Structures are given as C-alpha cells and as structure tokens.
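Okay, structure first, notes after.
Just one protein chain is left out here, and the rest sit where they should.
Let's look at chain A:
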Amino acid sequence: MTTFMLADTTAGKISSQLTQLRHQMGAPAVGMVLTLVVVCEERDQYDSLRAATEAAREHPSRILVVINRETDEANRLDAELRIGESSPGEIVVLRLYGELTEHADSVVSPLLLPDTPVVAWWPSRAPEVPSADSIGMLAQRRLTDAKNAGDDGVCFLADRAKGYAPGDTDLAWARLTPWRSLLAAAFDQPVGAVHRGVVEGAAGNPSVPLLAAWLAERLGAKMRVGVSNGPGITAVRLAIDDGELSVVRGDARQAVLSRPGQPGRNVALARRQLSELLAEELRRLDTDEVYEAAVKRLAQLYRP
C-alpha cells in the first residue's frame, strides 16, 4: 500500500499525484466503476472508510472522503492519498478548512471519475434536502443513514420523504432487505387477505416504522408499530383469515417463521454489516421507487 500526504494542495495536484502513483505501481489501466463521495465528520471517518473500502471490493471505486474541519481557520485543503490497500480502487481523504468548507464541490468535482456514476453518502449528519446539496447535486445516488443522522431517526426519515428526489435512498431501507425478502417468500404461498399487523422493534429504530409503512403500502392493511428490547426489528405479526403469520427474531441472527397450520421454521436472518448494506446500495444505481412509496407512506402515518 502506498500512502501519500499532500498539505495545502489543490484538486489538480491531487489528480496528477494519483496518476503518478498508479503508474508507479504498474497498473495504469483503470477498472473502477464509480466514484463514492463520503461526506462525514472526523469521528466517523474510520468506520465509514472501512465500510466503503470493503464495499469497494465488490464495486471497485474511487472513494473521496470529505471532512469539513474548522471553519474559522485559514482556507486550506489537505489530502491523504491511498492506493493499493486491500481494495482495488483509490482512496482520497480530503480535509477542508476555512471558507473552503462551503465549497467542497469545487474540490470533489475535478476528482470524479469521468463518465461513471457518482454516489454520495452521508454516514451520519445529512443535509436537509440531499439533492439540493452542492455535493448531492454531483451525484446520481444519494445515501443517507437515518439511524445515525440525529436524535430522532423516524423524524429524519419523514423529512427525507418531504425532500425526496429520485436517486435518494436511506440505509434504514437497505437494512430491511432480508426481512422484506423473507416476508415476500412467505407470501409466495397464497396467504389471503391481511387484516392488520404489527412490527416490533427497538424504540427509535427508523427501520421499524419503515417496514410497517412498506407492509401497509403493499398489503393495504393497518400496521402498528410496537416497542421491544431489540436489537433491531424483533417481530412482524400479520393477522390473516385463519390466524397469524409471524416472523419472530430474538437474537439478531435467527428467526422463526410461523403460519397457521404449519409448524414454525427456523430461518437465518442475521443483521448485516455496514459494508454489506453499502454494497447492496451500489449494486443498483437506478431510482428506487419502492423506497419512495414506503418512505412517503411513513411520513403520512408516523408524523408526530
């Protein structure tokens, strides 16, 4: 691995340094498929970068980490270039000082890979309307994470619905994929009408009402949100004609699927790591209309 520090630099210098490092390593061919811009704070940097690097194993990318530092210092751009880590792509950590923090897009824009998709990711705090953000505007796909975005994740998601633009998604939605997949598989056998239901999970976890909203949207039934000790979502119970269809998960790894007239079945339903969520997001870069419908429904139902 090669690390290269550039203090008080410009995007142009970073760009030529990257080219030079690549040539030095004897790999001038570029097989990278996208640029991932991670906008985070210094304290999130390590975990986010780690997840992004792991996801880049599946989607070789140029990862640009944008960290806004002190706004009252003199204008300065510091960069840290890493090539040849465990991932096949390139990593540039950018630290912005002074007035430059307001103009991060001027640094990011010349460093984007040409003619390939751009994904922006806010691992914690995110702008009010991601698509109107100066970095968000550069991206086709904008990822937020309601779980880490502030005190009230549910409220944050409801706000997302208000400022929704095609290309927005939230990792709270990606966390639901195994649950949704299992429920959809259960519905491959005819279930009949669903009268009402409840989704139980840890208090404040935005994925819980989001799953309820999706089910309400798809099934046309009233869905309640229940509180449990977690971790994450612990149960989905649906009242159907001849009883209850339920998926109950106690230990964050394995769930039991039960339906009337059949014994319960164990199914693997492990919680996933951040890198896996990110990799899932990067797999499809088109508009996620199902998310849009679910998050808008959530905004209607659970607006305090």
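As a working rule, a contact is a pair of C-beta atoms (placed from the backbone, for glycine too) under 8 Å apart; a residue touches a chain by one contact, two chains touch by 3 or more; residues count from 1.
The criterion applied here is as follows: contacts and distances are computed from a predicted model.
Colleague: Using the UniProt record as the reference, specify the protein name of the hidden chain from among "Thiazole synthase", "Peptide/nickel transport system ATP-binding protein", "Glucose-6-phosphate 1-dehydrogenase" or "Carbon-phosphorus lyase complex subunit PhnI".
Modeller: Cross-referencing UniProt, the chain left out corresponds to "Glucose-6-phosphate 1-dehydrogenase".
Colleague: Who touches the missing chain here, A:Pro178, A:Gly197 or A:Gly232?
Modeller: Here the residue in touch with the unshown chain is A:Pro178.
Colleague: Tell me where the left-out chain touches chain A, residue by residue.
Modeller: Within chain A, the residues that touch the unshown chain are 29, 31-33, 57-60, 88, 117, 137-138, 140, 174, 177-178, 180-190, 215, 218-220, 253-254, 257, 259, 262-263, 265-270, 279-280, 284, 286, 288-290.
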